[in-house]
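Missing here: one protein chain of the complex. Every other protein chain is in place.
And then subunit A:
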Amino acid sequence: MADIPLTHIQTETMPAGLKGIAADLSSDQQAFKNVSWGKAMIWIFLLSDTFVFSCFLIAYMTARMSTSVPWPNPSEVFALEIGGVTLPLLLIAIMTFVLISSSGTMAMAVNYAYRRDRRTTAILMLVTALLGAAFVGMQAFEWTKLIHEGVRPWENPWGAAQFGSAFFMITGFHGTHVTFGVIFLLIVARKVWRGDFDREAKGFFTSRKGRYEAVEIMGLYWHFVDLVWVFIFAFFYLW
């Protein structure tokens, strides 16, 4: 096998520093060496999705800053009364804790997937899915509670109508992301459990070989959904 120069850049004149980075990025075949197609795809998708959530959040902030009617106080609205004591943001705190923990179990699942430990990976993914489902469940509880208290997308008893609109829209959109995540977690967990990735079984729709990488891609999505929640938490509940 002969070594054949394919580019006019010579090793001795390989640029250093920023130029070197540019040269590496623009070299042949792959801009990001050893990043698989699947991972490149999910990263770019998440970038696009970041813009979606940013637009939602910025729109909400604009609405909140420009209404002439006072904005309801989140620490009162989102408080739970337990045994006569009002605990502000209790439910949200639990939800946040649950979701962040699920990121932990997800990260462990990815780790075990690369060790080809089928059982542990599948179990950890199931736990992640369960935590995710618990999050969605608590969110449903919160929605129900607020709806009982008279919050509607178009009005609420305490102030600016945009409060309800933004609340349902943003948490709903995020909740949908979590729900899809749970569904896909279950699908991938099942594949791991059955050993599809060890056998490189072809996907039902895509007819591509299954790989353990799917677990990591799933993980990237899950961490993203988690990260977005942190921003929603900060801007919607803490502000």
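Basically, contacts are C-beta pairs under 8 Å (C-beta built on N, C-alpha and C of every residue); 3 or more make two chains touch, one makes a residue touch a chain; residues count from 1.
In this section, contacts and distances are computed from a predicted model.
A.B. asks: Of the options "ABC transporter ATP-binding protein", "Fe-S cluster assembly protein SufD", "GMC family oxidoreductase" or "Cytochrome c oxidase subunit I", which is the UniProt protein name for the chain that has been left out of view?
C.D. replies: For the chain missing from the view, the UniProt record says "Cytochrome c oxidase subunit I".
A.B. asks: With respect to the chain omitted from the figure, which of A:Ile21, A:Val52, A:Ile183 or A:Ala201 is a touching residue?
C.D. replies: Touches the omitted chain: A:Val52.
A.B. asks: For review purposes, identify every residue of subunit A that touches the missing chain, sorted by number.
C.D. replies: Answer for subunit A: residues 1-7, 9-11, 14, 23-32, 35-37, 40-41, 44-45, 47-49, 51-52, 54-56, 59, 62-63, 66-69, 153-154, 160-162, 164-165, 169, 173, 205-209 touch the chain left out.
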